[in-house]
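For this view, one protein chain was removed and the others were kept in their places.
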Amino acid sequence: MATERLTDIGPPNYEQFLPPVIKDNYGKWAYHEIVKPGVMVHVGESGDKLFTVRAASPRLLGIERIRDFAALADKYCDGHLRFTSRNNVEFLLTDDSKIDPLIKDLEAIGHPVGGIGNSISNIVHTQGWVHCHSAATDASGVVKAVMDDLCGYFTGMEIPGKLRIALACCLNMCGAVHCSDIAILGIHRRPPQILHDNLNKICEIPNVVASCPTAAIRPATVDGSTSVELDEELCMFCGNCFTVCPSMPMADPLNDGVSIWVGGKVSNARTEPKFSKLAIPFLPNNPPRWPEVVDAVRNIVEVWVKHARKYERMGEFIDRIGWPRFFKMTGIEFEKEHIDDFKYAGLSYKRSAQLRQ
Amino acid sequence: MATERLTDIGPPNYEQFLPPVIKDNYGKWAYHEIVKPGVMVHVGESGDKLFTVRAASPRLLGIERIRDFAALADKYCDGHLRFTSRNNVEFLLTDDSKIDPLIKDLEAIGHPVGGIGNSISNIVHTQGWVHCHSAATDASGVVKAVMDDLCGYFTGMEIPGKLRIALACCLNMCGAVHCSDIAILGIHRRPPQILHDNLNKICEIPNVVASCPTAAIRPATVDGSTSVELDEELCMFCGNCFTVCPSMPMADPLNDGVSIWVGGKVSNARTEPKFSKLAIPFLPNNPPRWPEVVDAVRNIVEVWVKHARKYERMGEFIDRIGWPRFFKMTGIEFEKEHIDDFKYAGLSYKRSAQLRQ
Amino acid sequence: MAESGKNGTPMLDELEKGPWPSFVTEIKKTAEKSKMSASLLGLLERSYEEKIGHWKHGGIVGVMGYGGGVIGRYSDLQEEFPDIAHFHTLRVNMPSGWFYTSDALRTICDIWERHGSGLTNMHGSTGDIILLGTTTDELEPTFAELTQAGFDLGGSGSDMRTPSCCVGPARCEWACFDTLHLTNDLTQHFQDELHRPAFPYKFKIKCAGCPNDCVASIARADMSIIGTWRDEIQVDQAEVAAAATNGIDIQKDICNNCPTKCIEWDGDKLEIDDENCVKCMHCINAMPKALRPGKDRGATILLGAKAPIVEGALLSSVLVPFIKVEPPYDEIKDLIERIWDVWGEHGKNRERVGEFMQRVGLGNFLEAIEVEPVPEMIAHPRENPYVFYEEYFEEE
Partner (left out) sequence: MAESGKNGTPMLDELEKGPWPSFVTEIKKTAEKSKMSASLLGLLERSYEEKIGHWKHGGIVGVMGYGGGVIGRYSDLQEEFPDIAHFHTLRVNMPSGWFYTSDALRTICDIWERHGSGLTNMHGSTGDIILLGTTTDELEPTFAELTQAGFDLGGSGSDMRTPSCCVGPARCEWACFDTLHLTNDLTQHFQDELHRPAFPYKFKIKCAGCPNDCVASIARADMSIIGTWRDEIQVDQAEVAAAATNGIDIQKDICNNCPTKCIEWDGDKLEIDDENCVKCMHCINAMPKALRPGKDRGATILLGAKAPIVEGALLSSVLVPFIKVEPPYDEIKDLIERIWDVWGEHGKNRERVGEFMQRVGLGNFLEAIEVEPVPEMIAHPRENPYVFYEEYFEEE
């Protein structure tokens, strides 16, 4: 099928993929209700009803599984489905009698239904060892282990509000973990190696020097060839040098690991969006199931579930009880690493006498 | 009276100056009440009463006036009096029948009584043209003009809460205007002159260069002699160079003037301490009575008096109504200058969609 | 021992256990048909054993005439895993709102079965369909088939990244503008900027229909377009009363959680002081049948969010407090172009627009893009006295 080469056509127009009930009620939805875990109904001003069944997804999907989803969509939804911004899959039905059979089929192929309303939804995550050169930990494996443990909160246990978890396998934070209720962040803790033999062939030394925010990198001549040298004292492991220069690898099995962050949010509901804050500076990479990470996340989740008020996101909960009590309740030790020492450090100090004594 | 030279004796011990009623009730006060404007009573657990009459002071006092105060203290307070952290003078009585005569005598010599409770107290201020080389405006004159206008709020009109005004005649902020409900700040707006002829004799050029936070100053040779040159684009008029080097005077009648700041507080009551924020970038120096400054301050005060809730300090009031409405209510124009562009600028941007529309 | 088959993948096998769907199962199932996937399994097992990744930087690979859309990737164990010596990713621009038909999905699967590993991410963090892993030779053929099927690549590198949006009016009663239409329209309008990197760094656009921000635009997009309204919240008092009897404690759950305390409840009537409502959505979220956003709808445009590399993470901040969002969206497109012009000319290499804005100063930035400063853009005026007054008087 040799035809002229097409470019710049852009994505297919979404309209062709919308089910009729959506076309009819587009922009004219009246309200929605949560029918049961993982199932909600949107009711149009017309009275029409759209049922959504949300199923878990590992995000990393093989074509077979996608074909399974397509088959289920044909069987129950006249072929209509979508994915969510947190990578779950949503089946769009108009006939509520088909909901339970669909759920049965989904569970049969290992995709629990849930994640709607006040629940723990899917973990936004990244590539990790599956595809990225920059990873300090794996992404999919940690997510699988953590969600196995928290699955009950996805399929329906009552919790105070939404809890969003994200994972990024390095400081580039492709998972945008910087604003999550709980964030799992892969970290390097050893300054980059310097492959002097090929550095000047592969990398532009001025770019490498410029890439370092703390000016830890200086040009240098190492046995004859031009290269760079590093003041390890100044390195805070951001990995920016490696991003611009492959000859400065950061990955290191002995020192790479995971840090845990809490209290971020994105929505404007009640309180303004918040950045995540450091909760646990370091946990080891312990594949295949990262038990230390799983336990740490569960511990924080349980403290929140037990003590937070209705609607209260993690960060709102902590703001109410105060950080000292958060550390007490979770049993997490407060350490030097928790204290900011970057650009805005001073603003994170407690600049008032308002203290619980 | 030649005697051995005394040094390092420190201040006289305060105890010798305390009236008996204070010695008796020291640390054992039960409560206080405001008797009337400028008069309060502290009641000891013993039942003893200490009456305080607070009188206005220009802070800059001649010895004759201090002797007048001493005489009044003798007449009504067995010689006991004190000054406040805002430079008012307080007379300490035990016999409440003496309060009114004292007030009469004070008013007779031109010292209104007030400033206690929810009122506008004295303006913390600085030297200005009376004694400092660094001043961009006078201190005492502006204070006198503003307090003449606001005196009614000192002597008793009902207002929502405390309102603290401070003035500093240059960015050194000796008046600590950085945390006041309303602050009046003298500002230079012209880069320093450079007196090339004597600069290298009077100043250490490296210190001068180092003194500039924006690196606007560079060493240079100007017709033969070593001196410095200035990139005026980079100057934000902090005056630090002048502080370390007299050969870089900042004062300039055509450009010096006053800026107005609002919303700072120091106390931990209700809300944490706050910095003052820029309200009006520039008002001219217009001696002897700075009418523009007087009007600007009154305008802001009146908006607050009219709209603030009970106990609400200026900053708390503005936080409740929002800055857009503050600018609308006061009729102050919002300009580029209001937007921070210094170190922490980004944190002052509105980083949420929570807006009054 | 390149193939997982050889001596198995004991560590990865552990990740097939448990209730959550397993990516390992996905790779294994795909490995039955794809050597690439089989090799990936082996390589990944190795990473699990050694606690380190086995990928190297990718050089410049891509499809003809495009600079973006492909992430090059090479293994550092090429001898042992020759099938994935190259393992490039294609980013395929998803349809707005991630809506599909079963046929559309099958089409993609068929193409990817012919030309790649058969593995995907549905979807990537920016929103693209990620076709995970193929060789350099397969890039053009894959692209050819995709375009024939009506799909095109998404962004990568220093270009406009694939814009994304929440489900919006398609399935949400709170959408204050048509997120899907705007997103699709901008994506089509800026095809050149999407495919041919010419910016100082990446530029992301995300559209959320209301302040709940279901695409995390305020945290993850250089330009965040967030729906809002400027009239009164629509209140159905009867439904409010109903909610009050259905487990909602209106004073505690609603009024006390209102950021500006502008809702009052006297036991049978809900009073909202809309002047002081900051459109946070909470009360509406809590009572979807009783409350709805106002009718005079539009969006707030915010600028500058990004991850921390390297000056620290940023949230977007208000650039346009309120704008009507209606086709053909000229005002928004002009604004975007003015921003790109200024940033493109003065931005440093690898400087995101949010960092640029701070470096030059928001005030100066606004002047350059011809937007008037308004107090809605700031949380509060400056606290420091360091004003760069621009001119001064001189003696005659």
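By letter and in written order, the chains are A, B and C; residue numbering begins at 1 in each of them.
In this text, a contact is a pair of C-beta atoms (placed from the backbone, for glycine too) under 8 Å apart; a residue touches a chain by one contact, two chains touch by 3 or more.
This one's a predicted model, so the numbers in the text were calculated from it and none came from an experiment.
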Inset, instruction - Tell me the shown chains the invisible chain touches, ordered by label. - result: A, B, C
Legend entry - Sole contact to the chain not displayed, among A:101, A:152, A:219 or A:324: A:324
Legend entry - Among A:67, A:190 or A:307, the residue in touch with the chain that has been omitted: A:190
Legend entry - Absent-chain contact - pick from B:39, B:53 or B:81: B:81
Legend entry - Residues of chain C (touch criterion as defined above) contacting the omitted chain: 308, 312-313, 383-386
Inset, instruction - For the chain that got dropped from the picture, name the residues of chain A it touches. - result: 171, 173, 178, 185, 187, 189-191, 213, 235-238, 252, 254-255, 259, 263, 275-279, 281-282, 320-321, 323-324, 326-327, 334-357
Inset, instruction - Kindly note down the residues of chain B that lie in touch with the hidden chain. - result: 1, 3, 5-14, 16-18, 22, 26-27, 29-33, 42, 50, 52, 56-67, 69-71, 73-74, 79-85, 87, 89, 92, 110-112, 124, 126, 128-135, 138, 140-141, 144-145, 147-148, 151, 171-176, 178-179, 211, 213, 238-240, 243, 246, 251-253, 256, 264, 266-271, 273, 275, 285, 287-289, 310-311, 342-344
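As a working rule, only the chains that are shown with their structure count from here on.
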Legend entry - Remotest chain, chain C as reference, centres from CA atoms: B
Inset, instruction - Consider the two chain pairs B-C and A-C; indicate the one with the greater count of contacting C-beta pairs. - result: A-C
Inset, instruction - Report, in whole Å, the distance between the mean C-alpha point of chain B and the mean C-alpha point of chain C. - result: 49
Legend entry - Centroid distance [mean C-alpha coordinates] between chain C and chain A, Å: 12
Inset, instruction - Spell out, as numbers or ranges, the residues of chain B touching 2 or more other chains. - result: 343-344, 347, 351-354
Legend entry - Contacts with 2+ other chains: residues of chain C: 211, 213, 218, 226, 259, 278-280, 315
